[in-house]
Each structure stands twice: as C-alpha cells, then as structure tokens.
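Okay, structure first, notes after.
Missing here is one protein chain; the remaining ones are kept as they sit in the complex.
Coming up: chain A.
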Amino acid sequence: MPAPSPVVELRDVSKVYPATAKGGTDVVAIDKVSLTIDAGDVYGIIGYSGAGKSTLVRLVNALERSTSGEILINGQDIARLPERELRPVRLGIGMIFQQFNLLGSRTVAGNVGYPLEVAGQTKPARRARVAEMLDFVGLSDKARAYPDQLSGGQKQRVGIARALASQPGILLADEATSALDPETTHEVLDLLARVNKEFGVTIIVITHEMDVIQTIATKVAVMDQGRVIERGDVFDVFSNPQQPASARFVSTVVKGLPSPAELAVLRGRHTGRLVTLAFRDSSVDQARVFGEFAAAGVTFEVVYGGINEIQGRSFGHLTLALAAPGAQDATGDAAIDAALDRVRTHTTVTEVR
C-alpha cells in the first residue's frame, strides 16, 4: 500500500498579531506549528479556549494569513498567495462553523448553492447539485425554507451541505457541534463520518469537546498556548497522554482515574493497600491479573475504575483495594508485594498513597 499523501501540511507556521498599544508586546497566536494531515484523515485538534485552534484552522483556508512558515494544500504553498488567487483554493476547502453562519436572506437551497455561484456554475448545474446535497443531508423537504425556520441540527446540516457543494477534498469543522445538544451532536457527527467515508473528504475538526474526537477522529493534535504539544493516533493520546495539558483534557472524558477528592474518600473507606492498574487493549490482561492475585492468595475489591472504547480498542484503569487474609504477617505486605511484582511484568501498576 502506498504511503498516504499529505493533503494539508504546515511547516513551521507562526501567526503573530502585532501589539495594539504602543509599548505592548506582540501576541503569538500560533507558534511554529508543523502538522501533517493525510488524505482521508479525520484529524481532531483539541485544546482549551485561546489555545489557537480557531486561528490554526483558519490558516488552512487563508481566512487568516500566517506570519511565517509554509502552508501546503495538496502540495501547493498558499501562505504567500495573494487574495485573488485564493478563490480556487478555497473552493477546494469546505468549512462549517459553530454558529452555522447561514445567509438569513436566502433559502436553504440558496445557501447550499452559494459556493456554486461563486464558482460560476450554471443555474441547471447548481440546481442539480443542490438537490443532491440536500438529499445527502436529509433536508430535501426544506429546500425552500429559510434558516430561521430550522432547528440547530438542521442548520448545521445545511452548513455541511453548503460546505460540500463545490466537492471540496477538505472540510474544516470549527466547533461544529458546540452549539448543539448531545443528541443532535451525534446526528451531526454521524453525518461527518459519512462525509469522510462516502466522499473520502479529509476532515479537520477543532473542538473542546473530547467526545467529538472520541467519536469520529482518527488522529488528534493537542494545542496549548499556540503550540501543538502532542499529536498521534487518538487511541494513543487518549490511553497514554504524555503532556500534563493533554492528560487534563483526556481526563474530562476518560473515566477511570479517581480525582484527589475521590481518592480521599476511598482512602477513608479502605484501610488496606490501594493500587491502580492501567490496561490497554486489555481484556486478556485483566483476566491474567485477577488470576495472579487469586493464585497468590491476595483478595481484591474493585473500588474505582472505567474501561473506555475508542475506535474498537479499549483501555482503562482499575483501582483495587488489596488484602491477603491467609498471610503470615499481619498486613500481608509480603504476599501482596510478590503478587504485584508478577503483575508488573506485563501491566502498569501505580501504588496509591
């Protein structure tokens, strides 16, 4: 299989806003970011507000111009392209927004057809494509409705139809589900997944909602203070975040590790030893661990934990209260230590103090 070709490639890209007041300091919104996004990826970009996600995604279709670095779209560097020459580039990159940004003065069909007007397509060609797109998003019956007659989820589906009307190879989703309720969010995410699978559109999703990444992204980059601090497969970043900021983020959706407050409660309830075991791709490991405890005469009680499922793979943490009732010494420490040593050979064990 040939290596997937990068559709979007950022090389050392920075965006600096000059100081507004005299004597003020420049604001570095994007700080030397390099990022490669391959064809067919659903690439998530996460981070807290102000981390630079929105700016980064706007550099890709040049709504914001970079200060330095190269921005390659299908191999073409657009970073220094004059505004007039950006039109064909932008027609190849669809974008959807948190607030949908539909034209209130136009019908649903008028909105979906808008990029085609810009592209200079004839009326019959536009009409056919609009019908096709509305059918795809399931809103054929709303063609003549105006945006203010639609629900939030319907508006975003119109936004998706509009973004894809000119058959772009790339779709940018800027907090596309953040204004929607959980149920509608999943409708829209399902639709985006279909866009990726059926049309082969490469999608860049920026969000602060981790479950969006969990649901549709294949790869993820974590942004903090204008930098990409961590990137990789969603499973890797979620199951084993390397940076404190990523770990904080991941902990908002990944259940399984007790918070300090919860830990204090657990400590109060269990006088014995507490250990946290980390599992990855691990149904077999769990059985093995439990078997080893049993063989060593160590009893355990699961006091906290959770197993997460991402892209068909699972990972998680279990916190156990251990005891060795049949041991010679009063605490059973020796037996427990022996059992833990065996477990450590294949599973990450953290003693909880």
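Everything below uses one rule, namely that a residue touches a chain if its C-beta (ideal position, glycine included) is under 8 Å from a C-beta of that chain, and two chains touch if they have at least 3 such contacts; residues count from 1.
Assume contacts and distances are computed from a predicted model.
Chemist: Given the options "Acyl carrier protein", "Fe-S cluster assembly protein SufB", "ABC transporter permease subunit" or "Sarcosine oxidase subunit alpha", say which is the protein name UniProt records for the missing chain.
Modeler: The record names the chain that does not appear here as "ABC transporter permease subunit".
Chemist: Could you tell which one of A:Ser5, A:Gln99 or A:Thr252 touches the chain left off the display?
Modeler: Result: among the candidates, A:Gln99 touches the missing chain.
Chemist: Just one of A:Gly75, A:Pro88, A:Pro124 or A:Gly312 touches the chain that is missing; which is it?
Modeler: Residue touching the chain left out of view: A:Pro88.
Chemist: Could you tell which one of A:Leu63, A:Ile229, A:Val253 or A:Val275 touches the chain left off the display?
Modeler: If we include the chain that is not displayed, A:Leu63 is the one touching it.
Chemist: Could you please point out the chain A residues that touch the chain left off the display?
Modeler: Missing-chain contacts on chain A: residues 61, 63, 83-84, 86-91, 93-95, 97, 99, 101-106, 114-115, 117-119, 146-148, 162, 166, 172.
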